[in-house]
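All protein chains but one are shown in place.
To keep things simple, chains are lettered A and B as they appear, and every chain counts its residues starting from 1.
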Amino acid sequence: MTKALRIIRRGGVLTVLGLLGLVAVYILALVYTPTEVRQGLAQKIFYVHAPAAWAALMAFSLVGIVSGLYLWLRDERLDRFAASSAEVGLVFSVIMLTTGPIWGKPVWGTWWTWDARLTLTLFLFFLFVGYLALRAALEDPGERGRFAAVVGLLGLVLVPFVHLSVYLFRTLHPQPVLVKPSAPSMPPEMLRTLLISFGVFTLLYLGFVMVRYGLQLATDEAAREAHDAG
Amino acid sequence: MISWLRQVMLLAGKDLRIEWRSRTALLSAVVFASLVLVIFVFARDPATVPTSALAPSVLWITVTLASTLTFTRAFALELDQGAIDGLRLSPVTPGALFTGKYLANLAFVFTVEVVAVPLFLLFFNTTFGSAWPGILGTLVLATVGFVAVGTVFGAMAIRTRFADLMLLILLLPFLVPPLMVAVQATVRLLAARPLSEIAGWLRFLLIYDIVFLTLGALVFPAILDE
Partner (left out) sequence: MQASGPPQNGEYMVAAYVVVAVVILGYSLLLWIRARRVS
């Protein structure tokens, strides 16, 4: 079996595990966790929204870092990984962009607001789209790799600027309730479910990226064979 | 081996001279800016929306949109005549290539602004008053930044089929932070806030400029080489 197929298979296993984990998260979130008094059932969207946001942000950061490495080292494996992470990141940012407003409407009364975090969400989405659009529009693999890497790297560098400029304005987003070293202000069932969900989404990210990487490797190898034969 | 500075001057000068002969991009940007301004004047209800409320946004939107026109033009020129290969083969250090292109683009955008800003003051019946040094400073700082990013993305977008569309898709996320900050600074300047209040916003623009100019110069070789 070729290396590409092996990678796809392994990635597939991780993905299936992740999907099973997602089922578990659904059960935990919908049944096991208590209903929050002020926000009601809609608060439970948090258990899928926050981990998706985390996965999207992680995907994006990796695209940026790996892009920088690619520009330096020009190893095509790095380019393949960046392309995979970008596509998977887009999927998670779509989740982030849809669940965010669905949560916002009942809790803040509005579908959308230009606060710090939602705006960053939108920016990440556009940066992913731009990156993938550029890749799709270029045929030469060398050019595609280099140009995409430039966008990936610059995009990552842009994020702190977006964050800063939007934070100079008021923000409606609920303040972090989790990151307090002494005592997170969250009942244990909620915390446990959330942490498990983070783990599941990370697993899904890894599985998806692995499969996507394998697919890209297979395509690249086929293209190279065709090129050599022709 | 020609000194770096001389290389930059030669490259920028070449661009400027070529553009000056036909002046198409410059004229289209200026005409575009004027049209956008006119649209803004009429696309509002004069009874409920005072010009002063819109003024900072209109100024910056006009400037931003008009300047994006220049970025693909800068490389379209070379793509047409395969001149990019000529540049690549010449003994020019890539840093000089970026800086030359950048300075030429900067000169174009400044020229567009020199026309657009007085037009804006005219159409919107405003004056900057004592705020004008601050606004001028903000204009310079913001322009320096987005011309840097525009130069980099223009060079890439030109290799795709729908270059102008691709440029916009790539560029917009990068324009929004400096645009937002510039508008905020302008609003405060027009409200005659003291310069000390604006310092933070201007510092943001300065850091943005330094970061993206440096990054632009660093990645430009990757855009040009084989």
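The definition used in the following text is that a residue touches a chain if its C-beta (ideal position, glycine included) is under 8 Å from a C-beta of that chain, and two chains touch if they have at least 3 such contacts.
Predicted, not measured: the structure shown is a model, and the values here were computed from it.
Although one chain is omitted from the display, it touches the following shown chains in the full assembly: A. Considering the whole complex, the residue from A:A24, A:V94 or A:V157 that touches the absent chain is A:V94. When the whole complex is considered, the residue among A:V13, A:L30 or A:L195 that touches the unshown chain is A:L30. Touch with the hidden chain on the side of chain A covers residues 4-5, 8, 12, 15, 19, 22, 26, 29-30, 35-42, 44-45, 48-49, 52, 88, 91, 94-95, 98-99, 102-103, 105-107, 204, 208, 211-212, 214-215, 218-219.
The rule is simple: only the chains that are shown with their structure count from here on.
Taking each chain's centre as the average of its CA atoms, chain A and chain B sit 32 Å apart.
By the touch rule above, chain A contacts chain B in their complex via residues 71, 123, 126-127, 129-130, 133-134, 137-138, 142-143, 146-147, 149-151, 153-155, 157-158, 161-162, 164-166, 168.
Chain B contributes residues 149, 152-153, 156, 159-162, 166, 169-170, 172-174, 176-178, 180-181, 184, 200-201, 204, 208, 211-212, 215, 219, 222-223, 225-226 to its touches with chain A in the complex.
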